[in-house]
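Here the complex is missing a single protein chain, while all its other protein chains stay put.
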Amino acid sequence: MEHTLTIQHRDDDASRIGMWLFIFTELFLFAGLFLVFAVYRVKYYEGFHLAAKELNVTVGTINSIILLLSGMTMGIAYLAIQKAKNKLTLAMLGITILLGIIFLVNKYFEWSVKFEHGLYPGSPELISLSKGDVMFFGLYFFMTGLHALHLIAGLILIVIVFGAVIRGRVHSTKYALLENCSLYWHLVDLVWLFLFPLFYLIN
Amino acid sequence: MFSGASNFVNSVDRLTLLIFLISLFFLVAITATMIYFVFRYNMKRNPKSEHIEGNLTLEIVWTIIPLILVGFMFIYGWRDWKMMKSPPKNAFTIKSNARMWSWSFSYPNGKVTDTLFVPMNKPVIINVNSSDVIHSLYIPAFRVKQDVVPGNKNFLWFIAQKEGTYDLFCAEYCGLRHAYMTTAVVAMPQKVFDKWYIDTAAVAKVSATGKLILPGLAIIKRNGCTACHSFDGSKIVGPSFKGIYGEKTTVVVNGKEQQVTVDDDYILESIYDPNAKVLKGFQSNLMQPYKDLISKDEVKEIAEYIKSLK
Amino acid sequence: MSQTSVSYLEYQGKYKGILGWILSTDHKRIGLLYLYTIVSFFLVGATLGLLMKLELIAPGRTIMDAQTYNAFFTLHGITMIFLVVIPGIPAIFGNFFLPIMIGAKDVSFPRLNLLSWWLYVIGAAIAISSQFLGSGPPDTGWTFYAPYSLRVPTNVLSAVLGAFVLGFSSILTGINFITTMHRMKAPGMKWMKMPLFPWSLYATGWIQILATPIIGITLLMIVAERLFKIGFFDPSLGGDPLLYQHLFWIYSHPAVYIMILPAMGVISEIIPTFARKTIFGYSAIVISSFGIAFIGYFVWGHHMFAAGMSARSLWFFSLLTFIVAIPSAIKVFNWVATLYKGSINVQTPLYWALSFIFVFLIGGLSGLFLGSLAVDVHLTDTAFVVGHFHFIVFGGMGYAFMAAIHYWFPKIYGRMYDKSWANTGWLIFFMGFLALYFTMFYLGMKGQPRRTYDYFEEYHSGNIISSLGAIVMLFGLAIIIINLVRSARHGEKAPADPWGGKTLEWTIPSPPPIENFEEIPEITHDPYDYK
Partner (left out) sequence: MMEPIKKKVEGYRLYMITFTVLSILTLIAVWLTHVRFASPLVIGLIMLIAAIQAIIVLFYNMHLKFQDKILTIFVGLIFSLIFLLIIVTMLDFVYR
């Protein structure tokens, strides 16, 4: 509609505020899960303690570092676009995508090892264990799964931004999309910062 | 109100009345003021309005006064509720089990009933338990209620103070027959209760109304089977008991149809492993195994009773 | 006539006909889209309610069986809560009037706004499809309490997923409104010069953003539990059914404030206009909105007083429940004080607004009984609770909705409705409403449990009155709707400012031109300037 052309003036600050509000929503989505985690940790103190030992701390640590590194490359991409260094931006976005994929691959192997051991929801092995174990692995799969879904969404977003930079739709004076994408990517980072110690370290 | 049927009635009703009077005062006062203003300051009478932006003193006054009033309601409500959770030590303890859609009550001496019998003027604790979903044990006349959450322990207690029979409801929605998950509380003088309580011989033969019945029926009633199975051929949730004994029927086993004859063995299987052979046209997984609740001898009595329903 | 001064109703954009509506990013058209869809769903829900009341007119089977009745009250709850009252006022009147009242040409994200509506329609379609797909309509009640909702074979999944999508729609609307108020207020409109309806939407927006995700994740857990056997809430797998109730009410209690805050905003607009006088205690009303939003976030436990929570929780929740009554009371006092020394123009919207105060008072005061622990034990899960929340939700949001539609109707359609029919409709509706819901207090005090298909003879007389009330109320509703629908096409032309309102929407023509303002106004005075 032609009239919208006059109405839809560009307001980067508005889109940033909107993004932050959306991030608040996402934080509460995970807050609900952390709440569930806290409740069952109190209820099944022993079970959680033992079940947490099943997780591989090394893989978890490597994944943490990968995610933090991708946060860095994302941040550099955000700076580079402001300095009109499109090539550097693209390179950094590319590395971020790559790191995100490595994280997912690691996660995939971590999950499949659990599946091989029969530690997945509804499996006969898991049912035979204590209720604390059942709950721990239920939460583990649900929370890391939801986090992985967010990561995939973030990756898709970066790919879109990548295309937009190539086609010149995102550039040094118009980079709100990249900024919001970066905010979202860091949200994924932020959530992992809590997921990692809760599942892997506190045992 | 103030019937004194249980020890909680008067305190709860007193608080209810207090809140009611305060509420009524505010409702009438505010509504009357509102209507008065609409007439007094009507456009025709008062063509020019005055400019008043607010008044801090008034704001403070009408914040503080309600705050004090609700503070009292809170304190009294808390105090009276505390009582409902502090049973005396010498109380008589009854276990209650809720299932879709019936109640059963077991007494310390092993007696099990579908109606709650309690002695008067003696504290009674009811430990509640649910074998499937959430129910809620509610005796309106006593002003007591407790949700029955599977997996969580809970209780309620009261002292029945007046002889009589009172309604007992399930107050938490629990599925198809929720509305029919009702029974009665019978409060009787200690002497009458003792007589009823000691008389284990009569247990199988006397129902709440005191009529003589077949032992099988007593077992059926006690276990709440009638919540889902009728005696008159009508379909409730499960099949009716009427005229089924000796008949050939079609059942579904693992998704395949099969013919069986309703005999003692089939009745036993249907009670101990109800989802193995489900009568065609009925849903599975609604009934739970009664293996721990009904002995083999009792099943025989039930089969006898079903036989008698022609 | 230049393109910009054409009314939004007649404007021809890129798309013609129906597409010009369902693909329009104009906030006014989206507001009307919401109006039509929400009113349709309201009529569905009301019909279900009426059928339920007819079933309850006598004990035993009257017109339907128990399974149908249980499915009906579930669908009635889902439709009314998720499809009608939560989006109701913000999505319809917020969309239409928020930009105009703050002097903006549209919301911050017009396309996102359209997406919200589409998500609403999709969510509604999924929720309604639960009635026809799979193994029968869900019969869990709109609360989906575990473990019942995990075990029943009925089609709970699509109802839950529908509610999830609807939550998304609600969140996006909240984000949009808050951003709009931060970025698009007209020059000179400081925060404390903003009218009260936008203020209430601001507080509502925050609740939408901060509470809705909790129900989202809870419903996802129900889905995971039904599909993958993760035992979050099933006691046989180690879950705690009470945790489900906590999570559910962490959202669903604040949801009541998503409904009632905008309703209060509407009343705060109508009363100064018809008293021709500035609002009494502007800042008290603003602050109380945030008081309600914040304290209201921490009272969810009062839905679970009989569920077996710890004594400390009960203490905490009961205390806060009483405290949250105070900001609502402050609003009522300020509204009544606004009438004092006014020059009151008694019109249909004012009838609705004053009757709102009356029924809302009854609803709020009956809440005091339920907030008090000892009394709540007796009254919770009885008809008393049903009466209470219908007075609050229907009496609150419903009456404010009626007040709003009668107040802004001339602005929306540029035509006036028939006032005497509107008043007749109001009176009949009001009488029916009181008979229908007031008797529930009596029935609850006598101990009739809620959500029951059948009842004992001792509750019969009360139920007859209640059911007759429902018929009377719907008769009144029919008069109101027919009057409005007729007037939207055939009513006499309305002037720009039929009521003598002072907020910005009354400074532009009726119906508003496509771009709202020829020139963005400069704000120099308070919102209700009757000096």
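All chains are identified by letter, namely A, B and C, in their written order; residue positions are counted from 1 within each chain.
Heads up, the rule we're going with is that a contact is a pair of C-beta atoms (placed from the backbone, for glycine too) under 8 Å apart; a residue touches a chain by one contact, two chains touch by 3 or more.
Fair warning: this is a prediction, and the values are worked out from it, not measured in the lab.
A.B. asks: Which displayed chains make contact with the chain that has been left out?
C.D. replies: A, C
A.B. asks: Could you pull out which residues of chain C are in touch with the chain that's been left out?
C.D. replies: 182-183, 191, 210, 240, 242-243, 246, 250, 297-298, 301, 308-313, 316
A.B. asks: Taking the full complex into account, what residues of chain A touch the chain not shown?
C.D. replies: 13, 16-17, 20, 24, 27-28, 31, 34-35, 38-39, 42-43, 49, 57, 61, 64-65, 68-69, 71-72, 74-76, 79-80, 82, 183, 186-187, 189-190, 193-194, 196-197, 201-203
Please note the rule applied: only the chains that are shown with their structure count from here on.
A.B. asks: Quick check of your reading of the touch definition: is the inter-chain graph here a line, ring, star, complete or other?
C.D. replies: Graph shape here is a line: each chain touches the next, no loop.
A.B. asks: Where the centres are mean C-alpha positions, what is the separation of chain B from chain C, in Å?
C.D. replies: For chain B versus chain C, the centre distance works out to 33 Å.
A.B. asks: I'd like the Å distance between the centres of chain A and chain B, where a centre is the mean of that chain's Cα atoms.
C.D. replies: So the centroids are 47 Å from each other.
A.B. asks: Which positions in chain B touch two or more other chains at once?
C.D. replies: Residues: none.
A.B. asks: Which residues of chain C are in contact with two or more other chains?
C.D. replies: Answer for chain C, listing residues that touch two or more other chains: 239-240.
A.B. asks: Name, in rising order, each residue of chain C that touches chain B in their complex.
C.D. replies: Listed in rising order, the residues of chain C that touch chain B are 66-67, 70, 139-141, 145, 147-148, 151-153, 235-236, 239-242, 275-278, 280-284, 306-308, 311, 314-315, 318-319, 322-323, 325-326, 329-330, 332-334, 336-337, 339-346, 354, 357-358, 361-362, 365-366, 368-369, 371-378, 380-382, 445-447, 449-456, 530-531.
A.B. asks: Which chain A residues qualify as touching chain C in the complex?
C.D. replies: Checking each residue of chain A against chain C gives 1-4, 6-8, 11, 13-15, 17-18, 21-22, 24-26, 28-33, 35-36, 39-40, 43-44, 121-122, 131-132, 134-135, 138-139, 141-142, 146.
A.B. asks: In the complex formed with chain C, which residues of chain B make contact?
C.D. replies: 8, 11-12, 15-16, 19-20, 22-23, 26-27, 30-31, 33-34, 37-38, 41-43, 46-55, 58-59, 62-63, 66-67, 70-71, 73-74, 76-85, 132-134, 136, 138, 140-141, 143-147, 149-152, 154, 167, 169-180, 182, 283, 285
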